[in-house]
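Just passing along the structure, written as structure tokens.
Excluded from the complex is one protein chain; the other protein chains are retained at their positions.
As written, the chains take the letters A, B, C and D, and residue 1 is the first residue of each chain.
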Amino acid sequence: MTDAPTTDRWIRYLNLLQLALAGIIILAPTVWMVLSSLKPSFEVTAYPPTLVFTPTLENYVQLMKTTPFASYAVNSLIVTIGSTSLGLLFGIPAAFAVSWTRVSWPAILTLAARMAPGTLFLLPWYVMFRQVGMIGSYTALILSHAVITLPIVIWVLLPSFDGIPRSVYEAAQVDGCSVTRILWRIALPLVGSGIAVAAILAFVFSWNYFLFALVLSNGDSKTLIAAAFNFIGEGSTQWGALMAAATLIALPPLILAALVQRWLVSGLTLGAVKG
Amino acid sequence: MASISIRNLVKRYGNFAVIPDLNLEIADHEFVVFVGPSGCGKSTLLRIIAGLEPITAGELYIGDKRVNGIPAAQRDIAMVFQDYALYPHMRVYENMSFALELRGTPKAEIDARVKRAAALLHIEPYLDRKPKELSGGQRQRVAMGRAIVRNPKAFLFDEPLSNLDAKLRGQVRAEIKALSQELKTTMVFVTHDQIEAMTMADRIVVLQSGAVQQYDTPEAVYERPANQFVAGFIGSPAMNFFPVEWRGEAVVFSQDGARVPLGLESCGPLRQAGKGVLGIRPEHFAVAADPADGMAVMIKLVEPLGSDTLIHFDLAGASAIARVDPSLRPKVGDRVSLRPQPGKTHLFDSTDGRVLQ
Amino acid sequence: MASISIRNLVKRYGNFAVIPDLNLEIADHEFVVFVGPSGCGKSTLLRIIAGLEPITAGELYIGDKRVNGIPAAQRDIAMVFQDYALYPHMRVYENMSFALELRGTPKAEIDARVKRAAALLHIEPYLDRKPKELSGGQRQRVAMGRAIVRNPKAFLFDEPLSNLDAKLRGQVRAEIKALSQELKTTMVFVTHDQIEAMTMADRIVVLQSGAVQQYDTPEAVYERPANQFVAGFIGSPAMNFFPVEWRGEAVVFSQDGARVPLGLESCGPLRQAGKGVLGIRPEHFAVAADPADGMAVMIKLVEPLGSDTLIHFDLAGASAIARVDPSLRPKVGDRVSLRPQPGKTHLFDSTDGRVLQ
Amino acid sequence: MSDAAATLTQDRQRLELSALSAPAVIFTVAMIAFPVVYTIWLGFQSFSSTGKQSFAGIANYSKLASDYEFWHGLWITIALYILALVLQLVFGVWLALVLFHAKRLPGIVRSMFISPFMMPPVVAGMMWLVILDPSLGAANYILQSLGLPPSEWLASPTWVIPTVALIDSWQWTPYVALIVLGGLQSLPPSVYEAAQIDGASPFKTFQRITLPLLLPTIVTAAILRSVDLLRFFDIIYITTQGGPGNASNTLNVYGFRVGFEFFNIGYASALMLTLTAIVFGAVLAFNRLRGAVAW
Partner (left out) sequence: ADFDWKKFQGKTVTFLANNNPVGLALLTYKADFEKLTGMTLKVDGYQEQQMRQRLVTVMNARSDEVDVFMTLPSREGEQFAAAGWYADLSAMSKNEAAAEYDLAGLSQALLKAGTFNGKLTSMPMNIEGPILYYRTDILKKCGVEKPATIKDLEAAAQKIKACDSTITPFVSRGLKPAVAYTFSNMLHNIGGTYMANGKSNLCSPKGKQTLDTYSRLLREYGPPGVVNYSFQQISALYRGGRAAMSFESSNELRTVMDGGERLKDTGLAPFPAGEAGQVPTAIGWGIAVSAYSRQPEAAWYFVQWATSPEIQKRMALQGIAPPRPAVANDPEYRKWIDAEPVRKEWQAALDVLATKGSSEVGYPIVANPQSREFIGQAVQDLILKQKTVDQACAEADKALDALIAQK
């Protein structure tokens, strides 16, 4: 119905081409991972690499049989959702305040915990949480993971908040909004895509982080990712199971990304402000 | 419902003093219009009153309360922003109801008020739209609506009608005026439109470079401008200025020594000062029936406005404009004889622009 | 330097046809002004010409070239946006030089052109600032400057002067007019300002709901409006309308049967139609010296504009306005006797608003 | 003058704003104060091989200066950092643009595009180890079937760092892209229309409009990547453990091994703190830059 400009069409083709290229590079290894999880264990490292094979769910079956996969998954979910929520809860207001005041030390401070190698925290945290008897509790894990999620949330949201025209905040102030209200009623709905990105990133980072779980959890509260290591080991690297575990582990973040992707595409809908 | 009092206000951006030192008293219930050239600090002043801009020095009172440290949210002021500043994610209805909601106004009342404002501004069909789906003028009206649904201590309007057509502007202007009389709320209004300024204001503040040039009623500002700046700024087309001298018991143009056909009654001050600047508004030229009676000029350009016609011409080395009756049907190249209407001329000091009287 | 030709243009947002079916021919070098109520589709039309908005149906030619599929960047058109759309990260200078740079204009020439435009718009002091450090009017001038440094096929201006004070607006208006004559570039200009429309346009397009109501010279639009809408829209304050009938060889107000003091020469059409709507502009009332000669009205409201004074009154059940000389010094409650100036009245069909002649 | 401005700004509002960032600040301080103090203390301890612990003064730090592995690790760390950061920023921006323009891409597919960093880094490392194996891996198999010479990838002292950078970029480019995509969404659309009118080609628009407007976001991504890249660990640990030789022995890998494989906690603490200081420096520098490119 509408005439698309001709050059636009070329650009579209070019874009499609790039999309395909990026897709292949990005997805090939992932596809390989999924395929591997469907291969018999020994075939993963077969040479030349096999593309045609009879898929088997054996690895998944074995995974479920040999590990309390579901309960690890529940642990992981609790810890990840907890720490992501905590990160968002603390991070959103902080990012907003930093963007508003342009005073950035709080943002840098929260990042400080990410500047140090994670191993630096192992011993002191172990000592610290042991002192209060929290080793093995979800709380300890959630708190430690929030140290990872918090700076991600803050830093990802900063540019989004910066992008909101000041005068919109000002209008809200004049309308009688306190700063906090402005955050919840005005700023937050406008940075939907930022929040979606922050949530995904925080979730993934927390989900995939194993170091803290290593010392702060015990057998019962161990996370999925920490358990995944069990398939690597001298005398027994179980490739198939490892890939199956990896596939399953990558699933929740993917599902989350798919869920919030609606917010990923919709950015600020400006048209409220001149200039 | 509050007076606004500004004392020794200073506002700087970096080294640049937008407002060097300003004092202003706006009485309760008063309708004050700020006018001044673009960039003179009108918006800044409004934003300071609203509490959106920190003050470099000085004091600000709303009612009896010193509000220097008080955030905008607690000043209970409604404002229309020059750049609209609508909430992009809210529909028009929500944009307008938001402030009321914050105040816990009952739903039914909110609805009534929003509907009323929408009707007044002719934006009922758009209540369900998002700002980005509106035209410029519609957005501006929403911004306006957002303010007038409220019942604040004071309204601040920053060029709220600039994107409306004349007809709508006339209507809205009348409604605002009515509103101000009904609510008895203090109003501060920024506009570039002379008609708006003249028709709405109880008093007009003429600003230049952040300083008050004159603060008086519209008639006074028009008829008795305090200085050459005000005289030149108020009135459209602008007042014509000619350097004149008192020479040989008569007023003559400095440029060519030609005599200015002026009644002597208005020459007193010039007699003392020796020289000055003569100001004549375009509408205060009369076409002299007797050519000898006026100054003969040649028409350079004719601008028919429908109701009137503007003629451009050169006089005493300056380009000048006169507003004449269209029935005159002037044409470029025609010669006409003009004379200032008696008692309608102004004289200013040639150095500092102060009015001479 | 190109004509613009719009044929059977349709533009819809969803189900809402902003422009139902529009035809328009703008000649090369022509200066065309779009006027119309807020939301009637002026910006949309401009954006369509610029290539920023896809067309639902119809054809668009710039010069001889069908540009339906051509992206904006290749149409070589300069545009001033209603919402400025300045580049927030560039200084004023860069904002203005960007387009020239893209065209590989030599540095020295860029500099010269930017400086010239900046001088013309009085924004030289701000060349080093970022847009957020400017006042509303200054931003608007930068947006203007960004367009006029170029030498495009056509200029599109979307209310480019709405935030400027009268004086500056007058200057810039004159400059644009001069520019258009110097460059001989096709210009399309949207404005709400009657004076701008009247003084600048070669031809005026009056739009309503996306449809052209009249497309003619300013004089024609003012003096011979094609229909009641145009008559009511052009002119400020707006034309007064009264339903009238042809009764007993005379024109009478439908409402009260009172006779309208009209010369019979202007009643021909009414005689045929039987009834119609009489239009009288506020400036076309004359104060009758002899009270018996006119219609006696009581002044409800007085609006002194300085150069003129508006009086509001009720006539034949409708609210009406007349523009009178301030020397009359009318007061609320005064009674005056008014009569339409002969030959200055208009008659419209009472059903479809078409002009009767 | 500006202090006058400061005293007169809205105090209540400042308080409220502080209250907004307070939870994050307090939480962070509560979580890291003890570890930092404890580690600083550990850094001044010496753990003799017999497990006895004693105060060592700055011995651990002076040892750093003369430790060849430390300086080598620093060099490796920085080389890898710069290489990987540049790769990821360049391709991340590119990917973000491609995704941004592919508006009609179904959500699931879009999510797939950003999937690599959802893969646990350890798994990614294992996977690439298999793929890049010079004699077993698919990478060389593909190269050879295309008639290209095979590469030693991770086994070559010269190529190990570029290869690790590539692996890391494969995994984290989508992450950068995601952040940049978030930034792209918040750019004012009207500016693009102005650029079109000014006659900017798509490339020019990108270069002169998009990129400068995105810079703050890109710098943010760079900050987030910097803190990870300077502490590069997982993939090396899985694939080369610092080898061949010490060609990929980054500071963090080295520090980890000193602490948890060689059990010298004191020296490891000194190493880690030094590394932390380096990261901190980088973050501060980038934060400055962020201020400079804000619009």
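Simple rule for what comes next: contacts are C-beta pairs under 8 Å (C-beta built on N, C-alpha and C of every residue); 3 or more make two chains touch, one makes a residue touch a chain.
All figures in this text were calculated on a predicted structure; none of them were measured in a lab.
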Omitted chain - touching chains that are shown: A, D
Contact with the hidden chain (one of D:23, D:107 or D:150): D:150
Residues in subunit D touching the chain absent from view: 48-51, 129-130, 133-136, 150, 152-157, 237, 239-246, 259-263, 265
Contacts of subunit A with the absent chain, listed as residue ranges: 40-43, 45-47, 119, 122-123, 126-127, 130, 135, 210, 214-215, 218-219, 222, 226, 229-230, 232-237
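Assume only the chains that are shown with their structure count from here on.
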Comparison of A-B and B-D by number of C-beta pairs in contact, larger one: A-B
Distance between chain centroids, defined by C-alpha means - subunit B, subunit C (Å): 21
Geometric centre distance via CA averages, subunit D-subunit C, whole Å: 58
Touching two or more other chains - residue numbers and ranges from subunit C: 51, 71, 74, 82-83, 85-86, 136
Residue numbers of subunit D (touch at least two other chains): 13, 188, 190
Contact set on subunit C toward subunit D in their complex: 47, 50-52, 71-74, 76-79, 81, 83, 85-90, 98-99, 102-103, 130, 146
Of all residues in subunit A, those that touch subunit B in their complex: 165, 167-168, 170-179, 181, 185-186, 189-190, 268-275
Residues on subunit A engaged by subunit D in the complex (per definition of touch): 11, 15-16, 18-19, 22-23, 25-27, 29-30, 32-33, 36, 44-45, 47-49, 89-91, 93-94, 96-98, 100-102, 104, 106, 108-121, 123-125, 127-128, 143-144, 146-147, 150-152, 154-156, 158-160, 162-164, 178-180, 183, 191, 193-194, 196-198, 200-201, 204, 207-208, 210, 225, 228-229, 232, 239, 242-243, 245-246, 249-250, 253-254, 257-258, 261-262, 264-268, 270-271
